[in-house]
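Omission of a single protein chain aside, the complex is shown with its protein chains in their original locations.
Labels for the chains are A, B and C, by order of writing; each one numbers its residues from 1.
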Amino acid sequence: MRVVVQQEPFDFGAEAEAFARGQTGMGAVVTFTGVVRDLDTGGLEAMEIEHYPGMTQKAIAGVAEKARDRWSLGDVLVIHRYGRLAPGERIMMVATAAPHRKDAFEAAEYLMDYLKSRAPFWKKEITAEGADWVAAKDEDEAALDRW
Amino acid sequence: MRVVVQQEPFDFGAEAEAFARGQTGMGAVVTFTGVVRDLDTGGLEAMEIEHYPGMTQKAIAGVAEKARDRWSLGDVLVIHRYGRLAPGERIMMVATAAPHRKDAFEAAEYLMDYLKSRAPFWKKEITAEGADWVAAKDEDEAALDRW
Amino acid sequence: MEVLYFAWVRERIGLPRETVETGAATVRELVEELRAREDRYEAAFADLSALRVALDQELRDFDAPLEGVREVAFFPPMTGG
Partner (left out) sequence: MEVLYFAWVRERIGLPRETVETGAATVRELVEELRAREDRYEAAFADLSALRVALDQELRDFDAPLEGVREVAFFPPMTGG
């Protein structure tokens, strides 16, 4: 299991390739990448991501451990950035490997659902009009109910 | 939408990177990669994949079109190899992009479920003892019921 | 009409494709004609529930009509992905 929390960009293609290459006996590799998306109304200048340094790594590793208890998994990778990101930049990625595709998909979705609502990150949207903290969505909290 | 059916290996990391980079307005990119896995009992020398050239591209494109009708998606990529593959080689990949993660995940799983049972590929496992066609699994057919 | 065989259907029949002259109205009638030919066809078509059929490269069922069809393909359930 590898958990990386960093300000710098990461190389998605190289990370995905290295992750997949490192697996043995795994038939399925799933990756998810989150990208800074412009607002539906346009005008996003930047996304600022704040985090809680002492807790972040621990919280993510805890979620990844739970995923490994629950599914038959090979490796798990989580990379999450903080700081100021421009639209189009990649915020984070997860990768999961498993003997079978169902486990790899479910574990990746589980990781994403928990990272959304249980890892200590907060997003702020910067536009010409000012800055607004992103509100947590009810649907993200509801997404945890299925696990 | 890009559908590639080829004998040659593909570069998973480069394909994933190029796919993700090509998206605009998409917050989520999901990839799935299938890897030739050794038998549970060991001893797999190669996997031979036969396909139906006239139908393969058409069948995959049809499934991808259905995914695009059903979910709010950006681009869709499917690469599937045929011919003789060694354990550890990548058989295929799909990638989906969507504004939101749920759509990207569901579309990728839908594509995989349909490719498994509805695209004209057949796998044969080669061991020292001989060659055996892989039997379709009831669970793969059952996986289609949820869509 | 072109008839194609894949995977173990191809192996049992011993060839990947052939041109067949037939007046069969449906896939099922075509299968009966082929089965009557030789043991290797009988062996390939013994259990239709283990087979799938495509007409002009679209999956269909065994009761589908053959009128206007140029290419029929028989194969086991797919195992891609």
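Here, a contact is a pair of C-beta atoms (placed from the backbone, for glycine too) under 8 Å apart; a residue touches a chain by one contact, two chains touch by 3 or more.
Predicted model, so just to flag it, every value in this text is computed and none were measured.
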Wait, the hidden chain, what does it touch out of the ones we have here? A
Touching the hidden chain in the complete assembly: which of A:Arg2, A:Arg21, A:His100 or A:Arg118 does that? A:Arg118
Checked against the full complex, the residue among A:Gly13, A:Gly34, A:Gly74 or A:Pro99 that touches the missing chain is A:Gly34
Omitted-chain contact residue, chosen from B:His51, B:His80, B:Arg101 or B:Arg118: B:Arg101
Hidden partner interface residues of chain A, rising order: 34, 49-52, 54-55, 58-59, 80, 91-92, 112, 115-124, 133-136, 140-141
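Here, only the chains that are shown with their structure count from here on.
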Can you list every chain in contact with both chain B and chain C? none
Which two chains are joined by the greatest number of C-beta pairs in contact? A-B
I'd like the Å distance between the centres of chain A and chain B, where a centre is the mean of that chain's Cα atoms. 23
So which stretches of chain A touch two or more other chains? 101
Listing for chain C: what residues touch at least two other chains? 81
